[in-house]
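Every protein chain but one is kept in place in this view of the complex.
== chain A ==
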Amino acid sequence: MLSPEELLAARSREKSIPQRSHGQKDFLPDGSEAQNEKLRLCRAEQWELLKEERVERLGSLVKGIWRPKEDLVELTSPAGKFWQTMGFTHQGKQCLLPEEAVYLLECGAVQLFYHDSLLSVQEAYERLLGDQRFPVLHYQVYSHLKRLGYIVTRFDPSSVQSPYQRQLNLENSIRPHRKRKRSTSPGLENKMKPDTARGTEEEETQVTAVPSDHSSADKSVVCSSALAASEQDTSGLTSSQLPSGAHHDKPETQQVLVLSPPQDSQANGACSDSRNSKASEASPSSAKPEPRTFRWDFSKICLPNCGSDRPCVHLPAPEPSLLPGNVAGREADISGWMHKLNMRPERLSRREREQLEWERKYKSSINSDPKVQKCSNWKEYKELQLERGRSHKHRRPAHLWASTVTPLLKPGPSHTTASVLDQISVMERSFLLDDYESWAQSYRKAESQISFNVYQADGASEFKKSRPGKPYTRMCVRSFSDQVPSLGTVKSLGYQSKDVPLIFALVDNGEVAFYSFKDFELPVDVYP
């Protein structure tokens, strides 16, 4: 222990690191006085730095007690600024994980006690780290990243969200492994418990509500909303709000769905028109037994065509059984609404006109094919396609196409260089995470695990302990003497990390290096 004199003297200690300004390194030692002097200076500087002991103001130190049984450090004075990114609350007490405690001790931010004595850094290494607790190798990577300014947390496989979950913003419902909430006393925590429990229940019900919305037949959503919207429009309302309560969260998408039928018929002209009219007349083809049974009988549901070419201004009352109970439907005349449609011809820019011109020359719409026009529904169209395909095959010479070995390239009207290259490629491109499932069976037990989530700590990051968000990267710690990870390991770890890049940290005698495996796509040098 340092004497009080030495402790006080440390207040006025040099705070900056000396710049190594002893010139370029020399090639060979020549025994000259100048070289020896430089070396002496360098070494003296180094020993001065190393002999310095940690001396801190008592007021700026946070006290912690090492609890080996619980494998944590319990803070007995309020945590400092580090609490924003480190530590957790356990039974109403502020606590630190062993690696956090050792790192903060090395930074001179905490005092650690165990059995009535202050722990030295050495003791902290020996007691808090080690195979059974937190491997030294992992600590070396942890402290290296922390010193670089990153926020580092332990990786918990169950915390990985699928991109779908993230898209739905389910972050709230997934809670960190350890309770990160800061509460002041154990008594308070007990009171809070029912509250938080209710909170999660609510979140869960929300969670289940969203997917069920998706899984229900999309068609019914479209149809009912279309009816509802058309009705609204007839009553002269312009707002897009819908009476049906179930879909209140997506008014805009619904409107798009509503508007699409008239636009379609305008663009596609005769084809869809004929289809529609036939459907409304209940043609024999639609009356045929369908392979799939729908909840909706489309032969009875009238989808009005309000296009300019076919002014249907009278909308009959919708079938009451199709409407929600609290919504009343009635017939309507939409002639008043018709003139509100934008009927002005489209004005095209020069480029758009050129594009149209080019399309007219080189592209043909399948709708202009008279045989296609005769098809009244998808089934007929598909039959036509099949028929045509068969007749194509008949034209192919049998000696080439009849046996099991056939040409890679099928003769057809239009082939771009890219599509030809694509068809004749025998080897398919594969990606790192391809066919993970088949690999996973043989590598059920991965030889190494992901250790850390790493977050950037700059202004752009929105890291919060309770809501850490998507990590910048994930770390897998390996020793230099380990083998390079097998493809199976890389695949399974990569799959575990999902869309967060995985980096391998390699520790050799205390030095840390990083590497990662990345997919590389060879550029294809052809124009379509």
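Simple rule for what comes next: a residue touches a chain if its C-beta (ideal position, glycine included) is under 8 Å from a C-beta of that chain, and two chains touch if they have at least 3 such contacts; residues count from 1.
Here, contacts and distances are computed from a predicted model.
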**Q.** Missing subunit (named according to UniProt) among the choices "S-adenosyl-L-methionine-dependent methyltransferase", "B30.2/SPRY domain-containing protein", "tRNA-splicing endonuclease subunit Sen34" or "Ras-related protein Rab"
**A.** "tRNA-splicing endonuclease subunit Sen34"
Q) Going by the touch rule given at the top, which residues of chain A touch the chain that is not shown? A) 1-2, 4-5, 7-8, 10-11, 13-17, 22, 25-29, 35, 38-39, 42-43, 46-47, 49-61, 63, 65, 68-69, 76, 103, 105-108, 111, 113-118, 120-123, 125-127, 129-133, 135-137, 140, 143-144, 146-149, 480, 508-511, 513
